[in-house]
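Chains shown are a subset, placed as in the full complex.
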Amino acid sequence: MSHLHIPDGVLPPLVWIAGLLLALAGVLVSAAFTRGAGPQRIAFQSALGGLMLAVMAIPVPITAFDYCMTLAGPVGILLGPASTFQVSFVVTVILALMGQGGFTVIGLNTLVLGLGAMSARPVYGVLARRMKRPHAVALSTAFSQLLSSALWIAVLAASVKLSPATAADEEVHHTLRWLQGGALVALLAPLLLVAVAVESLLALGLAHFLDRVRPDLLPGGASGASGAAVPGEAPEARS
Amino acid sequence: MSEPIVHVSCVRHTYPDRTSVHLCGLDFVVEKGQRVVILGPNGCGKSTLLYHILGLLAPQEGDVQVFGADPAKHFSKIRERVGVLLQNADEQIIAPTVYDDVSFSPRNYGYTDAEVGEKVSVALRKVGIEHLAHKVCHYLSGGEKRKVALAGALVLEPELLVLDEPFEGLDPASRNDIVDLLNRLNREHGVSLVVATHDVQLVQPLADKVYVLKRGGEILAQGPPAEIFRDVELLKRTNIEAPVLAELFQVLESRGVDLGRPENVEAAVKVLLARMGAAKP
Amino acid sequence: MINTFAQIDQYASAGHTAWHRASALSKLLFTLVTIGVAVFTPSWGPLLVFLGVAVLLALTARLPLKLVALAATAPLFFAALWLLSRWNGRLDEVAVTALRPVVASVVALWLVGTTPYPDLFAPISRLLPRVVGDSLFLTYRAVFVLLQRLERLWRALFLRGALGGSLRRRGERMGEAVGTVVLHGFERSQRLYQVMHLRGHSGRICGCRHWRDLRAEDIWVVAAFAAVVASRILLGEVGRP
């Protein structure tokens, strides 16, 4: 669901300004981590960013709405947290330019997409010790998708709470609010589950492929002991 | 040798940026067992023509028939009978290892494992890459990748092979290997060939019939290679060059020494020696 | 969206209107300010005028109506979810909530539809750490490489009879396909980046045209800006919920 980008001017300013500041801080911090990144690293992270965008651009007709995949899980695993956050930011900026998600909410969209994706590597790190690497990729992808969705809903909920109540709101009954919340969940939950399933399946196939063809790219693999996914990569991914 | 299996007449395709390719002039016809080469300048519409034959583009005007069907509508009916190698062969490789990739189509058509294994090993043997069966495709050299893609195209024993610039980027020995392979398939299995290429040196050994396109898609001429390469005016208009031997004997003829049009170096040496010998006392 | 992406790029590069000649910097500033004003406008009166201005900009830039309509409708789904979650029966609030993102999205379309990507990224990348700036440019390029590759992949799958089978098999096959695309994309991006360096890139994306030099056409951007500010001031209270 993280792909459902929040547009400009809907959420209250307090929420998106906070998001923007947090995301900018995140970009600066991640840039400090990737300062020594060689050209190979930048090319790799851009290729994966491009892949995220390209995949998002292909609608998969699953429900009434065209659902789009993000590949955030595998990208997070392949890149490690710092680069993943940058990629999420870059992808969000380009989508905003293309009218998918707004400028003012670049911060929020980055955080929703990025935090989910960033969670994939640590979760994978834990799982990979217990199971085959492709399965670990699939599961951590599911986790990152769920996290993104939870964040997305949290943003929505926080915004509802924080948006200034107008005179009309006072009249709206409490039970109506609950009904609205219920309707929203009923609408989104099935979509969300299908999305998680599709993403994880795709991640599984991708991981199977990489495991056979470029095992060095998946952390924790043959040459992954050194952690160097890409020659000349930034020190951050080795941590 | 005279039943037409491909027939394209006056097809037009307009790309989104309004570039229009109008494949008209002559009809494009491939008969059963024929080896057809398509020549023409860059951007004349060779690939566009092949895409129509493969049902990847639907004609906006005109008519395409392959094995009696309209490929844009019913390609699935004829797909098993057509093998394909597109311009960037390595982009046709889908599965991680050579065996996986070559077995891709038969598995999709629901053959049993035993049949698949049988078919794959025949295809690998034909192309001469049995030793690569369990290699990872990604690490193969350009020429090897092309052979893998070719094995994938051959595995269902197609009656028609459609190849878009199969020689690009290959070293001369590999080119000859592929020409020999194609000719063997044609001779022994009656496979018909449609090949688009810029390598004029390979046209004589490979083609029964040549089609020449000019910019915009017009089909200007067709005929056996020797005849096409004799038409200097035509070649000039379509950015094609005669192969060196054809040119040499063309010039000799124009200087009053008509020795015919030998097709390869061996034949050329023979006529030259004969002529020199004959001229001796 | 796949085509939208390519189409916008095409219009930006090949267009010849006054907007295309105006400087990237002034267009970018105009876009940011207009969106900023729009999201803080509490009434639908001025927002309607903004929308009028935005559509006028897009159409005078010779962007097709279909693209404009697409940009205008893209944010509506989320806006509808939002309204659903706090529905209180006020139509004017609905209007404001819907108009703001639509204005923003159409203005953004006008910006990217009239500015070739190197000029667009030149100012943006100067505000970002180098890794991120370069990555922005390369990522944008990578999309097109990958889309082309995906198209060829789809072709191969079609020709080799792969568009069928169980969901699980299709999922796995897609995964393998995406895998080849990842590797291809990586190699291509790497080479492109190498070439950028060979051709003189040294850390700052250089715009291709005149991204920061003002030109005569920028007067039109100023005029549009004036229209936005004027309507905000004059109509500020019209249609306030």
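Note that the chains take the letters A, B and C in the order they are written out, and that residue 1 is the start of every chain.
The working rule: a contact is a pair of C-beta atoms (placed from the backbone, for glycine too) under 8 Å apart; a residue touches a chain by one contact, two chains touch by 3 or more.
Values in this document were obtained by computation on a predicted structure and should not be read as measured data.
Participant: In the whole complex, which copy numbers belong to the chains shown here?
Facilitator: The complex described by this file is made up as A x1, B x2, C x1.
By our rule, only the chains that are shown with their structure count from here on.
Participant: Quick one: label the inter-chain contact graph as line, ring, star, complete or other.
Facilitator: Complete.
Participant: Taking CA centroids for every chain, report which one is farthest away from subunit C.
Facilitator: If we average the C-alpha coordinates per chain, B ends up farthest from subunit C.
Participant: Hey, which chain is the most central one here, using CA centres?
Facilitator: C
Participant: If you average the Cα atoms of subunit B and of subunit C to get two centres, how far apart are those centres in Å?
Facilitator: Once rounded, the distance between the two centres reads 43 Å.
Participant: Centroid from C-alpha atoms only, then distance subunit A to subunit B, rounded to Å. What do you get?
Facilitator: So the centre of subunit A lies 46 Å away from the centre of subunit B.
Participant: With chain centres defined as C-alpha means, what is the inter-centre distance between subunit A and subunit C in Å?
Facilitator: Each chain reduced to its C-alpha mean, subunit A and subunit C end up 20 Å apart.
Participant: Which residues belonging to subunit A are in contact with no fewer than two other chains?
Facilitator: Those would be 209, 213-214.
Participant: Give me the residues of subunit B that touch two or more other chains.
Facilitator: Answer for subunit B, listing residues that touch two or more other chains: 96, 138.
Participant: Residues of subunit C touching subunit A in their complex?
Facilitator: Subunit C reaches subunit A through residues 1-2, 4-5, 8, 31-32, 35-36, 38-40, 70-71, 74-75, 77-79, 81-82, 84-90, 93, 97, 100-101, 103-106, 108-109, 111-112, 120, 124, 128-132, 134-136, 138-143, 145-147, 150, 167-168, 171-183, 185-186, 188-190, 192-194, 197, 241.
Participant: How about subunit A: which of its residues touch subunit C in the complex?
Facilitator: Subunit A reaches subunit C through residues 4-11, 13, 27-28, 31, 34-35, 37, 39-40, 42-51, 53-59, 65, 68, 71, 86-87, 89-91, 93-94, 96-100, 102-104, 156, 159-160, 163, 166, 168-169, 171-172, 176, 180-181, 183-184, 187, 198, 201-210, 213-214.
Participant: Within the complex, which stretch of subunit A touches subunit B?
Facilitator: Listed in rising order, the residues are 209, 212-214.
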